[in-house]
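Up next is chain A:
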Amino acid sequence: MKGSTVNLDLRSVSVDTETEVILKDISFKFEPGKIYVLIGRTTSGKTSLMRTIAGLIEPTDGEIHLGEERLDEVPIWDRGIAMVYQQFINYPHRTVLNNVEFPLLRAGVSKADAKAQALAMLEKVGLSEFKDRKPSQLSGGQQQRVAIARALVRNTRVILLDEPLMNLDYKLREQLREEFRTLFKGTADGVTIYATTEPSEALFLGDELLVMHEGRVIQHGKPDFVFENPSSIDVAQIVNDPPMTILDAEIKDGKVNIGNLITFPTPAHLKSEKDGKYKIGTRASEVILGGSESNSEEGTVSLSEVSGSETLLYVKLNVGEVVLQLEGIHDYQIGQAVTISLAPNRIFLFNMDGTLCAAPGN
Partner candidate 1 sequence: MANWNVSHSGLDWAGGANWARMFHDVNFWSSLFRLFYFSFITTTLQYILGFTAAMYAWKGFASRRFFRVLWLVPLMTTPSVMAIVWRSIFREDIGAANGLLSKIGIDPIAWSTQIFPATVTITIAEVWQWTPFMFLILLAGLLSLPKEQFLSAEIDGATPWRTFWSITFPLMAPISIGAIIIRLIEASKIFDSIFNLTSAGPGNSTETPAYYLYTRGLREFQISYGATMGLMYLILAILTLTILGQIFARVSKPRGI
Partner candidate 2 sequence: MKKILKYSFIFIWSTFVLVPLSWALVTSFKPPAAVNNGATFIPWLQFQPTLDGWKDITGISGYANLFPPLINSATVTFFSTLISLTFGCMAAYGLSRFSYGWKNYKNPDIIFFFISQRIMPPAVLAVPFFILLKTLHLLDTKLGLVLVLTSGLMPIVVWLLVDFFNQLPKEIDEMAMLEGCNPFEAFVRTILPLARPGLTVAGMFAIIFGWNDLFFALVLTFTNVQTLPVAVVALNGTVTPFWTLSASAIFSILPLVGLAFVVERFLSKGGFAGAVR
């Protein structure tokens, strides 16, 4: 069974309640066979957008088309959309095999075929040996694989994945992320939409990236393009983890001046900008520890945390707080004095209203 390959077309979809705006005027055309990654902070509307497509939320305005079909007028149970939740949602009273068979049987597939297809899908996600267990007897990662098998087995026209790796530990996340890519590329012919808060997942999985903020899509494009050319400070902060550090700066007389302490000659990619006040952004991984007298400043460590194989250092400077990402595990005391400098050729420049002025490029 091939999933029919049609576009999913959102036309100025809005959702609001009496008190707040959930989704604001979203228009986008999703093409089949591609993985679209929605990235945004926790309440940015990613989940709401997915639930609206699935039919669990009714849009207050706008239209949703799937091929020739007007999707928002079809009841949930006839939409033929699969969804994987952040929580590991399976039917607890059915075995793993019955869980995967269920959507096929509901779709009218014969018993024998459903079983064969479900078994093949379980093979793909590596759960064949657990087919007779109940979901509660599996680990979190395995439970989520069952949920994904259930979503993929029908080969629906649209698959929605709402932060499926969120509740798993770090190691398992990396491993499943790898599996997903091959799994989706090989199995899902329809539109795949994947929501996450993690830039690394977005870069790894996405064919196309949609950055969501306060109920809107504020930028979309190829993931690495968006990563290198964030259209605004909001995007820059969302697609970087830890969020990009933003500092006030001034360009004057061929020099970039940050808080009167860090000063360096205007780098090549900023040469064409006019003198004036700006905001500059720098990635945590591109901040430099130590440095020469002119472009550095001494500050104190306000927080140091180890994340995986990296150490994050939050340093308080006169101009603001800078986040620093160091390879390896280091031991810093809170209050310890460190010297920080910036890499001039890696600076992002934003106008005072937050829009991108210049990016360092690749």
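The rule is simple: contacts are C-beta pairs under 8 Å (C-beta built on N, C-alpha and C of every residue); 3 or more make two chains touch, one makes a residue touch a chain; residues count from 1.
Basis for inclusion: all candidates are chains of the complex that A comes from, given by their letters.
On a predicted model such as this, the values are computed, not experimentally measured, just so you know.
Here chain A is shown alone, and of the candidates 1 or 2 it touches 2 within this complex.
Across the interface of their complex, candidate 2 is touched by residues 54-56, 75-83, 85, 87, 89, 91-93, 102-103, 106-107, 150, 154 of chain A.
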